[in-house]
Every structure is written in C-alpha cells, then in structure tokens.
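Just one protein chain is left out here, and the rest sit where they should.
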Amino acid sequence: MLSALVILPVLFAVAVALVPARHAPAARWLGVAGATLVGVLSVVVLVRFDVGDGGFQMVVDRSWISELGVSWHLGIDGISLFLVVLTGLLFPLVMAGVKPEGSAGQHDARAYTAWMLLLEAGCLGAFLALDLFVFFVMFEVVLVPMYFLIGGWGHGDSSKAATKFFLFTMTGSAFLLVGIVAVAFLNQQATGTLTFDLVTLADSQSLATTTGRWLFLAFAAAFAVKTPVFPLHTWLPDAHTQAPTAASVILAGVMLKLGTYGFLRFGIFLFPEAANYFAPLLVTLGVIGIVYAAVVATMQPDLKRLIAYSSVAHLGFIVLGLFAFTGQSVTGGVIQMVNHGVSTGVLFLIVGMIYERRHTREIAKLGGLQKSAPVMAVCFTIAMFSSIGLPGLNGFVGEFLVLIGSFSTRRWWTIVATTGVILAALYLLWAYQRVFHGTPEGDNATMPDVTRREGLVLVPLLACIVVMGIYPRPVLDRIEPAVDRLVARIDDRSPYDVPADGGTAEEQR
Amino acid sequence: MLSAVWLIPALPLCGVLVLALFGRRLGEPLAGWVATTFVAGSFVAGVVTWIGLLGHDEEHRQVVFRLFTWISVGSFSVDVGFLVDPLSITWVLFVTFVGALIHLYSISYMHGDDRFGTFFCYLNLFVFSMLVLVLGDNLVLTFLGWEGVGACSYLLISFWFQRDAAATAGKKAFVTNRIGDWGFMTAMFLLFWTLGTLTYVGGSGGGLLSASETLTTGTATAVALLLFVAAAGKSAQFPLFVWLPDAMEGPTPVSALIHAATMVTAGIYLLARLNPVLHLAPSAGDVIAVVGAFTALFAATAAVAQRDIKKVLAYSTVSQLGYMFLAIGTGAYVAAIFHTITHAFFKALLFLGAGSAIHALDGEQDMRRMGALRAVLPITATASIIGWLAIAGVPPFEGFFSKDEILAVVWQDNPGLWFVGLLTALLTAYYMSRQVFLVFFGHARWDDPAHGSRHPHESPALMTIPLIVLGGLSIVGGLINLPGVETLGHFLEPVFGERELHLTVSGASQVALAAVAVVVAVVGILIARRLYLRDPVALETGEHPSVEPELLRRAWGVDGAFSAFFGGPGRRLALAAAAFDRSVIDGAVRGTASVVQRTGQRSRVIQSGLVRRYALGIVVGAVVLMVVVAVGA
Amino acid sequence: MTVTDTWYLVLAALLFGIGGVGVLVRRNPLVMFMCIELMLNAANLTFVTFARALDDVGGQVVVFFVLVVAAAEVVVGLGIIVSILRRRPDATADDLNVLAG
Amino acid sequence: MIDAIEVPSIDWVALLPLTSLLFGALLLLATSALVPGRLVARLAAPFTLVVCAVSLGASVFVWRRLGEGTAPFADVADAVAIDRFGVFVAAVIAMAIALSTLLAQSDRSLQRLGNIELYALFLLSGSGGVMLAMANDLVVLFLGLEILSIALYVLAGYDVRRRESREAGLKYFVLGGFASAFLLYGIALLYGATGSTNLGQIGSFLAANLPSHQGLLLAGLALLIVGLAFKVAAVPFHSWAPDVYDGSPTPVTAFMASAAKAAAFAGMLRVLFTTFPTLADQWRPVIWVLAVGSLVVGAFLAIAQDDVKRMLAYSSISQAGFILLGVEAGSSFGVSSALFYLLAYTFMVAGSFAVVAIVAGGGGRPRPADEGRVPQHRLSAFRGLSARRPTLAFGFTVLLLAQAGVPFTSGFVAKFGVLGAAVGADSYALAIVAMLTAVVSAYMYLRIVLTMYLVAPDPGAPRVSIPAMAGAGLVVAVAVTIVLGVVPGPALSLARDAVPTLLGAG
Partner (left out) sequence: MELAVFLVAAAFVLVGALGVVLSRNPVHSALMLVLTLFGIAVLFVQLEAGFLAAVQVIVYAGAIVVLFLFVIMLLGVDRIEGLARDPLVAQRPAAVVVMGAVVAGILVGVDAFSSSQGAPSMTGSLSGAGSNVEKLAEVIFTRQLFAFEATSALLVIAVVGAVVLSRRGDADSVDDGAVGDDGDQAVPPAPRGVR
C-alpha cells in the first residue's frame, strides 16, 4: 500500500518517458492519470488510517540492502499522514491545471511530466520512510527533478537559481549524511547490529550526550537549510522566483516541509535531549525568521519573491511550534505545514497565472487587476487571508495552536512571534493593494480572468482552506496522538515542567 | 425559544452564501432585498431569543449552545458555540436592527454600482461576523468574529478599490487593527496559560469568566491592558484611531454601520465581556479611563476643524467611543453600553443623513460647498437635526441620558476626568452644530459655477425610511435606561453583578450635573451659531479659518507622524533589511561560492603543464609522507 | 677501517638523490631518463647490499628483474622520446606544456 | 652437481583470470603476424571481448571454487595470492578492458592507427593490473605495476600524430618512471627491514617482532605508498593525471581511469591491509593526508575547467580521494567499501568517457580540418546535447549524477559505504571534508548537465552520431550504474566476501 505510493509514480514516470515523441501531449495526460491514481491512493490511506493510534500504521518492512542493514521500512502516522495526502492531491492538481511554462519549441511534455512524477515519488518516499537510509535517499533524490524543473522550465536566470538550490541543499545534506552514518555506526558499536531503522535507533538511545548533540546539529544543518531557517534561507527566494509555477507550488507546498518534517521525525525523535538543548537556538532563529522575513518581504519588488519571503516567515512559525515542545504547538506546527502548503500554493498559482498573462511579476508593473480579473482577486484574497491567519480559515488554526502552545514554554519569543501577525498583514495587503487595487491601465485592464481549467485547480484548494479553518477536528484528531507520543518522549528530558496533556500554570503552583 | 439562537448568525451567513454564488444573477435590487431580508430575519430571531431569555429568571439568563468542537488539542479545546446572556443579546438586537435599516438604505444608496451584489455579500458577511463576535461562547470564537469584522471592514472600505485613497484606507484599517489583534492574541495566550481555558462559561474550571477571579492582580492587569490594546485598535482609541477617519473612504452606509454603530463598539463589548478581569485590575481600569477621556477630548478638537462632512462624524465617533471607554475604565459598564446603544442610533442617523446629503449633491462631501439644504432635503434635515440634538446632549433626546449617566459616574469617580468629559461635551455640541449649520442652514453654496449647476432633491423612500426610524429612536432611545428606572441596568445586572459601579451621588447632585451638561451643550451650540450663522464671511465661504486651524484638521499631526514614521524610518528600516538580506546574508552565500570558484581558478597555476614541476611535486609529496609517517610513529 | 653495509647504503642514497635532482633540473628528456636510471641503480645497489647483509639471495634476484624492467622501460621510453624529438629535435621537457591547467 | 630445480606447484586454473588476458594478447599478436589482410583487424575487437569474457568467466569460476571449501591460498611459491580479493579486482579489470575496447572500436582515428596492437596492449596492461591485484610478493607487485604502466605509456602516446597524445605519453612516462624509482627504493628498504619481499613473510615477521627502530621500515613504507599513490593519482602525486587523461586517446583515458586505478588501489589495499596492519597507526595518517588532498584539489580544480575531459580527470582525482576514505578506515568494511566503489566507478567513468568520445566525434565522420587537432572535448561542444541527442544526454546525466553521489545510482551507495567506513573508524573530520568537497564537485557536474540541458545548441554544432559499439558500452555502463544504485545488495556482499587476508605466511 505505502510502497505503491512511492513506486507508482516512478512507474508512471518511466512510462511517460517512453511515450514516443509524436505523442508527447498524451504523455502529460498519462502523467496526470498517474498522479491522480496516487492521489486516490493517498485518500485511501487517509480513510483507512486508524484515528486513535499514535504509532506507525500500514507499516511495510522489507529488507532492501541487508549488507548495510538498510530496510525498505515505510509507515505512516498522524504527523506524516496529511503531508502525504497533501502531496498526493497537490501533484495531480498542479500537473493538470498548470500549463508548463517554457517556449513551445523547448518544452518537452514528457520530460516535464516524468520529472514531476519522480519528484512526487521522492517526496512521498521521504514522508513515509522509517529508515534513515531510505529517508536520506528520498530527501536527496528530490533535488534532481526539482533541479531540472527549475532549470528547464523556469524563468530568467533559472539555471543559476537551480544550481544554487541544488548546492545549498546538498551542503546541508552533506552533514545529514555524515550524521546518519554516524548514528548507525555508533549504534552498531554499542549493540552489534548495523541498522538504519528509525524506531530501533531511537529506542536504543546508545549515544552519549555530547555525541547526540553533535549529531543533532548535523541533522539540523540539513533540515535548517531545507526548511529554510534564517539565515540559511536565501536560496528560497531565488529558487521560487525563477521556478515555473508548478515547481514553486510543489516547492513551497511539499518540499519545504521535508525540512520541518525531518526536524520532527528525525531530529527530535532521535535526539530528544539534544533537541531540548538546542531548542532555544532554533526557536530564536525561527522567531527571527518570522519577523525578519516579514520585514524583508515588504520591500520586495517581485510578487513571487515577496511570497517566497512570506514562506520563510511561515516556516518560522512552524519551527517555533516544533521546538516549543508542547502538544498544542507541535500539533499546530504539523497542521501548519499542511496549511502553508495549501494557501501558499494558491498564492503561487495565482502569481503564475498573472505571469502567464502579463509576462511580469513586478509589482510596479501591475495594478488594478481586481477590475479586470475579479474572480482571481477573490481567490487571492482568500488565500491571502489564510496566510495572514484570519480565523475561520486554515492558516489561523495552525498559527494559533503554535502560538498558544509555545506561550507556555517560550513566552517572550511567542509574544515577539505574534507581531509577525501584524507584519504579515502589512506586506500582503500592501502587495495586494498595489497589484489588485487601483485603476488598471494598459495590459492590466484587459487581462483575462481565471479560466475554467484554472478554476478547477483553485477551487479544491480554496475549499480546503475554508473547511480546514472551520472544521479542523478530523485533521487534528489524527495528528494529535502521534504528536503526544513524540512530546512525551521529549518531556522525559525537558527542563520545563509541562505536563504532557497540558495542565495549567495555576495547577502547577 | 432560545434555541433560535443559531439562526441569528446563520441567516446572514446564508445571505453571504446566496449572494456569493448568485449575487450577480440576482442583480439589482434583488440582491439587496435578499440581504436585507436575511438580516431582518436575524433581527427577528434575535427578538425571539431575547424573549426566550426573558423567560428565564435572572440568575439563569446565561445559556450556552454548543454546535461542535472547533479546535481541540490536548487540554486546549474551543467549540463553535453561542453564549446567550443579556450582554450578547443586547448587542445582537441593536446590531441586527441597525444593520437591517442600513441594508435597506444601501439598496437605494448603492444604486447603479456594478458590484451591487458583492457589496451586500460583504455587508451580510460583516453582520455575520459581528454576531459571531458577540455570541461566541469563547474568546477564540469572539476573535474569529473580531477578525471577520476587521476583514469585512477592509473589504468595504476599499470597496471602490480603483480609488487609491480607498485602497490605502482599507489596508490601513486592517493593519492598525492587527496591532490590536496582537494584544488580543497575547491576552488569550496569557489567559489560557494561567487558567487553562478560553471558554467563557462551562467547561473545565467552570469557564473563563468565573475562573478569572483567581487571577493575580499582575496577570489580570496584563490581560486587561492587552485586551485594551485590542479594543483600542478596533474601537479607534488613541493612538490607534488613525484608521477611522480614513475609513470614511468607504461607501457611507458602511461608515454608518461599521464605523459608527457596530464594529467599533466591539472593543466595548470585549471589555464588558471580560469585566471580571478588569475588576481585578483597577490600575488597568484607570489607564483605560484616562486614555478614553483623552481620546474623547482629542478627537473632539480634531472634529472642530474638519471640512469633510464624514470626517467630522468620524472624529465624533472616535470621541464618543472615548466616552464609552471612560465609562468602562471607571467601571460603569451599563453606562458605557447605554451610550453604545444610543450612539448606534444617533450616529447611524447622522451618517445616513450625511449620506443622503452627499447623495443629493452627487458625492460632494465638502461642507464648504453645502448649506441651506434644509429646504430641499426636509426629511434628511429633520433627521439630522434630531441626531445633532441627540449627540449634543440636549434633553430629551437619547444622547442626553446616556452621556449624562457617564458624566455622573465619572464625576463620582474622578472629577478631573469629569471635567475632560464636560469639555468634550462642549466641543461636541459645538462641532456638531457647526456641521448642521454648514450643511442645512445658512446660504446655499453648492451651486458653485465651477462645479456646475446642481439640483439637489430628497432621497427616495428607501433611504428616508431608515432615517425616519432612527430619528424616532434617537428621540425616545433614552427610555431604555431612564435614571431611576434603569431598565437596561437591571437587564444587564446578571452580567456585571457587584462589579458594576453604581451611582451613589445624591439625586440633587445628579440634577445639578445634568444641568451643567445641558448648559454646556447649549453654550456649544450658541458659539457655533455665533461663528457660522452670524458671521457673513463664514456664511458665504462655509468656513471660519480662525477657528479651524490646520493643526486640528490634521488631528494634531498624529496621523502624519505615523505616516512619516512608516514612510521614513520604517521604510528605510525595511529597505535596509532587504539590502542586508541581499548583500550580507545572500552575499555570504555568493561570496563562499565565488571564493571557491576563484580558488579553483587560481590553483590552476599549480597545474603548470611542466613535467619538472610535477616531478618536484612528487618529491615534495614524498617528503610530506615521510614526515607524516615519522610523526605518526 | 672496514667498509660496512652502511657505507654502501649511504652511497646508494646519495646516488638516488643525485638522480632525483637530475630529473628535476635537466630539461633534455633523454638526460632526465638517464637520471631515472641512476635512481634505479641506487635501488639495485641497496638490494644487493641488503642481500649480503641478510645473507639472502632474494635481494639479488630482485635486481635481476629490475634489469629486465629497466630494459623494457628504456625501449618504450626511448620510443616515446623519439616520437617527440623526431618532430622537433630541440624540444625540452619544458616545451611540453600544451596540456596544463 | 646442480640439483634438479624443483619447480613449484602451480594451480593453473586459479591463475586463469590472469593468464587468459596474457595469452589472449599473445594470441592476438601472433595471429596478426601470421594471417595477412584485414580479417584479423576486423575480428580483433570481438576477440578481445571474448578474452575478457573468458577472464571474467574464469574469475567467476575461481570465485565459486574459493567459496566451496577451497580456502584462499598463495600460489606459485607464495608469489601470487589466490583469493576473492584478487578475483574481484580481476573481474573489474576485465570489465574495464571490455568497456574500453568497445569505446576504442568506435574511435575511427585510433582504428586507422591499427587496432590490434591497441587491444593487445589493453590486454597486456590489464594482465599487469591483475598481477598487481593478485601479487603476494613485492617483486610481483612491482612487475605487475610496471607491466601495467609501461603498456599505458605506450597507450597514452598511441596517437603519435597528435601532439597532445605524444606529450601525454612523455609526461606519463617520465613521471611514472620517476615514481617507480621511488617505489622500488621503498621495496628495497622494506626488504632490508624485514628480510623478504614476500607479503606473507613480511606480514608474519612484523607480527612476530615489531622492531623498536622502525626508521627503515617506515621510510620504505612511505616510499612504497608514494609509488602506489602516484598510480591512483592521489594528491600530491596526481599532477600527471589531468594532463595525461586529457592528452591520451579517450578510450585509453577510460582504461586508465578504470582499470589502472582499480589495480593500483587493489595493490595498495592488499599491502596496507594484510601486510602492514601492525603499522596502521603510521600509515593511516598518511592516507588521511592523501585523501584530504585528493578531495580538495580534485574538487576545486575541477570547477575551474572548461574542458569536459579535464573535468572528468580532476573528478577522478576527487573520486580517488573518496576511495582513500575506505583505505584510511583500515577496516574490513573500509576495504569492501573501497572495492564496491572501484566496481561502481569503473562503469561510471568508462561510460562518461564514452560520452566524451562520442561527442568529440570519435564515431562521427572525420572532418579533415579537425583531424589531429584539439578534439571537441570542450564544454561548449556539449551545448544543447539534450536537444540533439536526448538519450545520450540522459545517459551522461545519470553517470554525472552518480559521480556526484545522487541516490539511486551506484555512486551514492559507493560514497555511503566509504563514508560509513570513515565514520566507523572515527574519521569524522575526513567524512565531513569529503562530503563538503562533494558539494563543490557537484557544481562541476551540474555545470555539464546544465550545458547539455539548458543551453541552446550552437547553430553549427556537428551532428553527433552514436556508434554501435560505444553506444552499447554506454548502455551497459548506465544500466550497471542504476542497478548498483537500486539493488546494491549482491554487489555489496561480493565486495564484503572479497576482503583479503594475509596469505603464504610462515
């Protein structure tokens, strides 16, 4: 079942690549079919998921490279469940709904589709992996399709941005790889068996404190780059700006989550003590990221760059939540990963639509689009409000949980982080004003509104924004047990007296 | 009967959905009628609920309806549920009532706008949000409504988005409100952290309201002040008032509904709702009272010099809200709420009247080009005069009672603040008189050849009916809480209990105070009359420059200071941050890359292509290896 | 004064050093090659010295093989040098720098 | 008076992987001398492939035999080690010869120079490599190295008409001779210090009595490592590699980078791991220095190149650095990781050079103006290759990404292995240096990929035609690269079984 989620897209990718050149357009629809099938599968997983169980479900554990103690160990729990579903649904949507950019002559639908599918496989693999080796393999391999997508179908100086993206991330992974290998081999020295199995390694806890801290740092280096955590974020605006729309959506929606997910699943899970030790650092960086990225975002002349910086700020919230170590904050962080994927996805989609029509993303050259494209404006507004954290939309749920949870352990930082709420409104509304308000002139006045095809992509995502804002219970109920287990692990080593089920300060007195 | 409560917000929500999906197809004026119907239905549901609530005895007038659990993680859990008690139902009634009237008015006012349906959709959404705000059974749901009304305010202020001023004003309103939201959220975090719940009534610990009695003074003060930050943002208190005058860029019904009658009173509601916390924090109460009084006076001075008819009303609103905060800070919740209700009536009336005048003059808002409209707009003029007398505090209009009550309570608590209030009352009477004189009396200045010939005529019935209704209410509204009878006070008794500061001054003193207030009002009117109806120049030009200093028109330059800060140092800071990001942080990245690359280029020299150099390299390597081996040994 | 093995070994080391310096300082490829032969001979001398010191035939046998290797190397090496010098008789080792960087 | 010399027993079958190459070469030469006409020339390549196959088959057979009851042993009077280590490397070398042959067969300019000697030299050189890998005696090691090298000197200068080729030949020869003098001198000192050249005897001698004064021993060891490090092109003994790789005919370069490197590493691994384990504390720092140097220099100089062939040359230096990671670990896991790396790298590098040769027009119609000139190895020749030859570009991309260590390629598993070995031996600093330089190298690989995919082809770019033989070689290389990346298990377990032990002791 879970294996199929990973393998199916690969098979379809191969099939797509083998389509003869003259049927290239058909390849795209074959790819969409594949992605849709995966999406359906992910929904099946969602349906079959046992709500109350905080452990790993639907586990697949087969030997892969027994010589290295590597096993094909997949499983899903509340933390990964919605990321998987998000991935499963986002891919068919963007593949079907977003016309690949690039001039007609250069564009090869087969390559594009195949890369997308491989990207999907990698992302799903990373979210499902319970084996450090498998995770790393997936974590690293996604760079390749993304590199080609940005480089091959991007805008402007896309090859440079793609290279920057690749190398920056790879530098982080370099440390991760050393860390993973070290964890496994140190465990082998202690217990005699070489294994990369997450659960086994986490349970054996054979590391000395200092070693654990160093290894956590190695892990954190990779995840901090991927997330990205301030000050390692500068690849992101470049990558987003030059990337084609679909890649941007996937990058923001899914790939950045590999970083935060990695922190949670591997960094915190394997090294609870070290995670605790370094939590102040990461929380600080997360909060700096929230404020700093927001301030920087206000002055971006490029709409896409602005949204990219907003991503940095949002991921700062997630990092804050994850490292505040309370049930609410971590749950909030997890659900915020999904929320950010959806709402920022919509924003990027719309920017892509604008670019497709106007061939520019420069805010100064746009204006009054609400007049010519009212539906687009409405869609943007909803996603913007979600991004700002307006209650009733999904963004609020995550942000609020993160903040209210973090408040009990990181009071002052939370108060600072909350100012991010003001700043988010400032830069997004200002951008909205400059792009959509005012009187349209020239090409802005004649810009066509959202087409039906584009609408079909936006509507499910917007529905998701609203539904998850009003009734997030089904999501939260599934996330919470897994998060509780994780938080309980940390609490054993936490300097804070935070009861796992969140008693109050009053009770503690 | 009480179970109809869910209908109260549900009906406007239905309106939103219907208009969002079919608004365009319904067209004009059907969309407006649909919207109005839903809000009116909501009012009816409110009345039904109210009657149901009256059926309970006083101690049990607090009923919670939980629909479903909204967000629940660990110990944190909030529902979507409604708390029906005298406080919330009071708001529900006047919000839906005034709302329905303004909807009705808008049908005509928005005639011809190509986004007619959208306008009503937003209006309905606003009413829905406002109802959620007041009915929500927990702080988070209140916050949802709080933010919802903010968002609607944003959408409606910038409704005519092609106008830059409107777009900017909308943004400004939202962002300024967000500063308040920061306070709101932080207050929630603090409350949850200390009390473990955000639900007002019921749930663990018996609910927020009863549990908050266990708060320490420090925490309570912090929470109260944070909530006041929130309220100051929403209710335009100093220094966060700056958005409200600009918000007048929105259509006039919006100004009437949102920026006068309802939304801006949300801050009052919030503080009244959390009165147990306030009660524990007397020093916070002092802060609120002082800021309220200051705002009242400050805004009144600014109103004196405005030329835009709506700006006068906007500053007036700020000023009146200051009164309410003065009352809240003093502990006179009922007085504050009483004034909120009366203000809702007369300020809505004034706005709608102003709107009618603007409408008649094809959008003219400058009072210097109005005058003598009494003749051509009889209904509008009559209604506006009623509103003027009400706000000026002339008996027996409703404003007299509510303002008098506040002043009396404040006198009892702090005569200094009372004097500020009195001064404000004087100014209020003055500037409102000025407005009425400039618009409805004196010479007609609208037929300025530069602006073409105008033929103002009375607005259609759809616009005048609300004027008439509100005018009537503005006359008799004082009845709901007549001194001595205090219907409203008794109704709200269960909410505030002994935390309400009751008047203890003697009846004679009360009468004396009232007399002073009336005198002050009359003096204000007379001064205005002297300056604007007896001065030939002022009659001709519609202004009296010596008493309209530029500084006051710019509200003492506070708004300008904000703009200067954000446009100057703030902008520079952001630009610096962006430059820092580009040059330092990304520069470090690019620098590393280029250092690596340059090192590579430079090191090519060692690959000289010369065999003998290579051989030398081998020998050097051999030496190195021998050394390393020796050292290793 | 008896001639100990050390004398031979030191001599061999010196020969090795001179040969090595020769490779580094001479530009004529033929002479460079000769210097390499000097170095091989130094190794040979070392082998033979050790063979006597250890009273072991093995060392001498090695020299035998080294001779064969040297011969083969000379054939191939001279072939390569010829192929270059034939086209450009005055070429020195320093002139061969088309390939660099 | 002379006693009949008792010839030592020889297990001929066990020597088959080696002898088949040697006799194949001789047979080829003899036939070509006896049979006139172009028939032999035409059949030379298939014949060479058959010889490789036979050698490979023999390797498989011996491998099996060694698994079934026969313990590894030292053959021919302890001079040759018959163990799975040698067999493994022999197999790698046979495959490398086969790939290089396929490549050479497609190179018209080499074909015109006469192919029989070329293949014979491949086979002879390869046999030297196998000898090096199987050597259980320093003399055999030296001879193997010389056989390998001298044949390579000839091969490097094979295309005598081309100035670059001649220059490569001379540079390689002079420096190679210089380095083998060091090697020989080192062997002499080791002989003096231990009394034998036989690895088994040296090993047991050292195990029994580690001399208190180790000067001679260590000096000998250092010089021995100089000689071997030169052959694997480890920094600071790498300087020949870029120039020689660049100047040699491309099929020869492929052979050097694969077979020669594998053989030299095999020699290094066997000597250090089996014979001098007692001196590990001394030689591990040495290898550490070599590894760091190779990683850094290989990566930094590679990114400054504009010529793909040179880029790959520098890349091979940095790959050598990675393999040295496995050597440095000094553990059996390190050895097996290094062996796996060699196996994987053989295919990666042979395939990569195949692409270079194809693009350079080795298979295309010779353009008289280009003949003998600097070939089309420059990066600009790869512009827009994906548009002109998508499959070729894709294949090259796979190989390049494999060298960069991207997952699901053999390169990743290989890097993972040596990294594991390094970490297992507590060489964290080395591991981190390795991974960071891998990032730097990745920039270079990406540059090539970028040029192929994201730069429009030059309008006048020549048509690239893929000759069948080179194409087949490329397909095999790419396929193996991917298969070893996805299911590396079997190959890993082979490498694990191939860890050598000291043979012929006592």
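Lettered A, B, C and D in written order, each chain numbered from 1.
In the analysis below, a residue touches a chain if its C-beta (ideal position, glycine included) is under 8 Å from a C-beta of that chain, and two chains touch if they have at least 3 such contacts.
All of these numbers come straight from a predicted model, not from anything done at the bench.
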{"item": "Which displayed chains the unshown chain touches", "value": "B, C, D"}
{"item": "Touching residue (missing chain; options D:Val92, D:Ala133 or D:Leu189)", "value": "D:Leu189"}
{"item": "Among D:Leu56, D:Ala151 or D:Ile323, residue touching the chain not depicted", "value": "D:Ala151"}
{"item": "Of D:Leu29, D:Ala94 or D:Ala259, the residue in touch with the unshown chain", "value": "D:Leu29"}
{"item": "Sites on chain C contacted by the missing partner chain, in the whole complex", "value": "1-11, 13-22, 24-28, 30-31, 33-35, 37-38, 41, 44-45, 48-58, 60-61, 63-65, 67-72, 74-76, 78-83, 85-92, 94-95, 97-98, 100-101"}
{"item": "In chain D, positions touching the absent partner", "value": "2, 5-8, 10, 22, 25-26, 29, 75-80, 112-114, 117, 120-121, 124-125, 127-128, 131, 137, 139-140, 143-144, 146-147, 150-151, 153-154, 157-163, 169, 185, 189, 191-196, 198, 201, 205, 211-220, 222, 306, 366, 368-369, 371-373"}
{"item": "For chain B, the residues touching the chain missing from this view", "value": "601, 604-605, 608-610, 612-613, 616, 619-620, 622-623, 626, 630"}
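One rule holds in what follows: only the chains that are shown with their structure count from here on.
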{"item": "Gap in Å, rounded to a whole number, between the CA centres of chain D and chain C", "value": "26"}
{"item": "Rounded Å distance between chain A and chain D, as computed from the means of their C-alpha atoms", "value": "43"}
{"item": "Where chain B and chain C are represented by their mean Cα positions, the distance between them in whole Å", "value": "96"}
{"item": "In chain D, residues with contacts to at least two other chains", "value": "170-171, 174, 178, 182, 242-243, 304, 443"}
{"item": "Touching two or more other chains - residue numbers and ranges from chain C", "value": "20, 23, 32, 93, 96-101"}
{"item": "Chain D to chain B touching residues, read off their complex", "value": "170-171, 174-175, 178-179, 182, 214, 218-219, 221-223, 225-226, 229-230, 235-237, 239-240, 242-243, 281-286, 289-290, 297, 300-304, 440, 443"}
{"item": "Contacting residues of chain D [partner chain A, same complex]", "value": "387, 401, 406-408, 412-413, 416-417, 419-420, 423-424, 428, 431-432, 435-436, 438-439, 442-443, 446-447, 450, 453-454, 487-489, 492-493, 496"}
{"item": "In the complex with chain C, residue positions of chain B that touch it", "value": "604, 607-612, 615-616, 619"}
